[in-house]
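The complex appears here without one of its protein chains, the remainder shown in place.
Chains here go by letter, A and B, matching the order in which they are written, and residues are numbered from 1 within each.
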Amino acid sequence: MSPQPQKAVGSPLSRVDGRLKVTGQADYAVDHDVPGAVHAVVVDSSIALGRITGIDTSAAESHPGVLKVITHRNAPRLVYRDNPVSNNPRGRRLRVFQDDQILFFGQPVAVVVATTIETAQHGASLVDVSYEARQPTTDLAGRPGDPLLNYARGDTEAALASAAVRLDREFHLARNHHNPMEPHGTIASWDGDKLTLWDKTQYVIGVQNEAAAVFGIPVENVRVISPFVGGAFGSALRTWPHVAIAALAAREMGCPVKLALSRRQMYFTVGYRPRYQYRLRLGADRQGRLTAMAHEPTYETSNHETFWEATLFLGQMLYNVPNVSQTLRTVSLDVNTPLWMRGPGFSSTSFCIEVAMDELAHELGIDPVELRLRNEPTKDLSTGLPFSTRRLRECFQTGAQEFGWGRRNPKPRSTRDGDWLVGTGVATGCYDTRRARAEAHARLDAGGTAVVQSAASDAGPGTYTSMTQVAADALGLAVREVEFRLGDTTMPPAPPQGASQLMASVGSAVQDTCDKLRLQAIRLAVGDQRSPLHGVRPDDVVVIAGRLQVKDKPARGETYRQLLARNNLTHLEANGGYTPPAETPYSMYGYSAVFAEVGVDARLGLVRVRRMLSVYDAGRIISPKLADSQALGGMIGGIGMALLEHTVTDHRDGRIVNANLADYLVPVNADIPELRAIYLDGDDRKADPIGVKGLGELVKVGVAPAIANAVFHATGRRVHELPITAEALL
Amino acid sequence: MYPFSYTRASDLRTALRAGADGGRYVAGGTTLVDLMRETVERPGTLVDISGLPLREVTATKGGGLRIGALMRMAEIAAHPTVRALYPVISQALELSASAQLRNMATIGGNVMQRPRCTYFRDVTAACNRREPGTGCGAREGFNRTHAILGTSEQCVATHPSDVAVAFAALEATVHLLGPAGERTVAFADFLLRPGSTPQREQDLRPGELITAVEIPAQPRPLRSGYLKVRDRQSYEFALTSAAVALHVRAGVIRSAKVAAGGVGTVPWKLSAVEQRLIGARPSEALWAQAAEVAAEGAHPLAHNGFKVELLKRTVERQLRVVGGTR
């Protein structure tokens, strides 16, 4: 098969769904117009541990327009069979309205269904629940935790003992909530024992399987539709209880039910980045070469489920450290279960490692960039495998030059601009390249346009656009002649849009599918006596602008339209897919060098980012305009993590205190200066057929430590706790 | 949100009658509607006063300025006279909330804002202000943003307004109209410290409404400004803030008006700071020396102790910015 020229891929296309989004026509979950839908509002537990002793629904039920109140007392028993096709962690998931037990603050205890949203909301406030409360445990601090995972190579304790330089630090990272702008919501509609869900999800197939498991119906009886997702950052990777509640209510009512969580409820039942306590010890020689690292991370999980995230990879493979020990512990608390948030595990670990590296650089008087270059490994020491691609050195070199790192005075507190102390910092970012099984379907119509589909998701990165680009090139069509569809379980299966795996997986599936479709057309032509291409070897044919032609003799050829018309075909279609190899003999990661400049008000302790630059080794960039936006978004997310974001729990009763967007602070426009992203040219064909390494997580990892290191450089004050707020710097 | 009946007041008399009947006045509604949705507020009747003729800025005979209670925050901030004569007011307004909220909220409503304390806003939490006698969730809870001045056992919530801090500094008066007629209250007396009755937030009698806020005549030239310190650059309530107005003649400070926000249960007039300034010559040393007494009488809680130092530094900074020694 002759390779197709790549015109759409790599060109700075505007979003193909842009027009829908700027005119308000993009339908997010609860925007869908489902005739006859009534409204449901969830009632939340106001205790964190105990049991429900009574529920008085009479006031709610007598409010005009309230149709029904469902609680554990009148809810039918639900099946909740095991569900392997989900992102449910180990443990026993919350079963809605199945018993009187309260496991965490804000747990759903009832749902009010009413004719209007006003009535449903008021009805929910009228439901009077009494509890027998017990003292909950919600504070990670000071608890030893349970070992979850261990890793060791070499003799870390001995290496630490004999190291010329040693650091022993404890880091504290606050709990963060994803807080996508669109609150989670679902519309559920039953037709007999067939269920349709319009849901906010990064994984329609996951929702389909979970809903089927909850209600004990065949998976194929559930259809999930999710064409637009208003951000998620991980929160929509699991099917949370409100989806079952909406479906349950719809079944009880016998009509469609629309349920949207309030912003407050977004802090109760849809997961969060767990709080961390992280002890890190490292040893190095006087030249800054690391000899040992001992990691002891501890994070929170719920009492009913054991959350896992990729906390340990970074410590094993990022630097050339012969001796490494790791013990990961979880502390089980009376809280909801965490869920992966942008750069899960890596974002948290990188803060600790990269701040420690900065401390080491400072202590040894070695430039922080140079220190990292001195610790570049030649292979992945955790597996012994070579890297598929690793261009971190180039990231640092390019970044240092573009950022003007060479002009930096290494002395802390050496630069002032009026009331502001100015400092710069750097950190490494890294995230692993993941791939999963994905399938696609493509159809080429007689008119010369194509429709390609896969049950993928687009929570913002631009799946619609990037897949259109891959498909357009593979089919030899213009972008406007290709339509990519996603977000529907009736389409060929796709993995979750999480862990930055969608482009590699679905992109490769789309490539394969469209290659097959193109080849089918080529074979049809070369075997067709009436075709000008008759008798040409298929490998010698390419398709350009919808025209099949001989590679070296472009004059000889015909268009898809001519080919299909002559053969009386309405369309051609193909199914394809991508299955990652069971074993890949490479260590695959994306890398970045993150540079930040901050101002710290010398007297008031306020930190403001003045500029940032990141350079990425992320493989091939399919859609540069969108990739740039994603990178800047990752930086802004990192600024939030570094300086603002902190979910606060009142441990007296397990209440989340700042469950709103006025008190849980995310960056606003005025917090953000000019930001710059550079992607190194290149690709990684060892990682996957289309040569990408994933972006969504990588762009957030390393941002918080770069800022923390810049704060140190500005002030001479080292902060080991996130977020960094004024009180730490006064 | 609890059901309520709604009536539009076309003139002051109708409004007062509806108010006397127990109706709740609504102007911009940004606080009230928000709190009604949280069921913190449950008025039976809303009296919409936004059509009343209280939307002018007028010069008073004595050389002061009278701001109609229904002027929107954005309108006052943009008003040429306010901008020219009282930068501290326009700055305080423009550093508040968001452009959208400033287009909605009125000056009367701004002064009447209810606390932002999350325990107050969460009807499942204990709060003496919302439900007297239930206890204060914040005192032993999470209180990073809470008050260090003017607190009581009953309540430690800050007053959230920025412009009220400017009003407190400038010793404004509040014009009220009620069933018994008009009266005027000094701003310092209008907003009440929680004491043992945190549910009483203003010196307002049943059915009374604010008709105007009056800024008394100030010595000229007057230099003034507002500094707001917060975690993020915009769209956030103050950790600390300072409103400063100085009149300097012949190298000597003749008049000093200073108040702080984000630290008190009401906008906190800093008389001790003012005393150290009046009669002195502007200098870096003076600002530091005066600001040193800004937090006198502070009672920090578990998480807001940093506000004591931050307040002093905020005042010092703003004295320097307004006093212009740099």
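In this text, a residue touches a chain if its C-beta (ideal position, glycine included) is under 8 Å from a C-beta of that chain, and two chains touch if they have at least 3 such contacts.
Here is the rule we use: contacts and distances are computed from a predicted model.
Colleague: The complex lacks one chain in this depiction; which UniProt name from "RNA polymerase sigma-70 factor, ECF subfamily", "Sugar ABC transporter permease", "histidine kinase" or "Carbon monoxide dehydrogenase" does that chain carry?
Modeller: "Carbon monoxide dehydrogenase"
Colleague: If the full complex is used, which shown chains touch the chain that is missing here?
Modeller: Result: the unshown chain touches A, B.
Colleague: Of B:37, B:55, B:83 or B:223, which residue touches the hidden chain?
Modeller: Among B:37, B:55, B:83 or B:223, only B:37 touches the chain that is not shown.
Colleague: For a quick check of understanding: of A:197, A:615, A:666 or A:708, which residue touches the chain that isn't displayed?
Modeller: The single option touching the absent chain is A:666.
Colleague: Among A:542, A:626, A:704 or A:722, choose the residue that contacts the chain missing from this document, as touch is defined above.
Modeller: Answer from the full complex: A:626 touches the omitted chain.
Colleague: Write the list of subunit A residues that the hidden chain touches.
Modeller: Spelled out for subunit A, the touching residues are 14-28, 31, 33, 35-39, 61-65, 67, 115-119, 122, 179-183, 227-233, 255, 260, 262-263, 459-462, 464, 468, 479-480, 483-486, 625-626, 628-630, 632-637, 660-662, 666-672, 674-675.
Colleague: Go through subunit B and note every residue touching the omitted chain.
Modeller: Residues 1, 3-6, 8, 26, 29-30, 33-34, 36-38, 46, 48, 50, 74, 97-101, 103-104, 233-235 of subunit B touch the chain absent from view.
Just so it is clear, only the chains that are shown with their structure count from here on.
Colleague: Approximately how many whole Å separate the CA-defined centres of subunit A and subunit B?
Modeller: 42
Colleague: Would you mind writing out the residues of subunit B in touch with subunit A in their complex?
Modeller: Of all residues in subunit B, those touching subunit A are 1-3, 37, 39, 116, 118-119, 121-125, 137, 140-142, 145, 229, 231-237, 239, 306, 309-310, 313-314, 316-317.
Colleague: Using the touch definition from the top, list the residues of subunit A that touch subunit B in their complex.
Modeller: 46, 118, 121-122, 125, 419, 603-606, 608, 643-644, 648, 650, 652, 655, 657-660, 662-663, 665, 667-671, 725-727, 730
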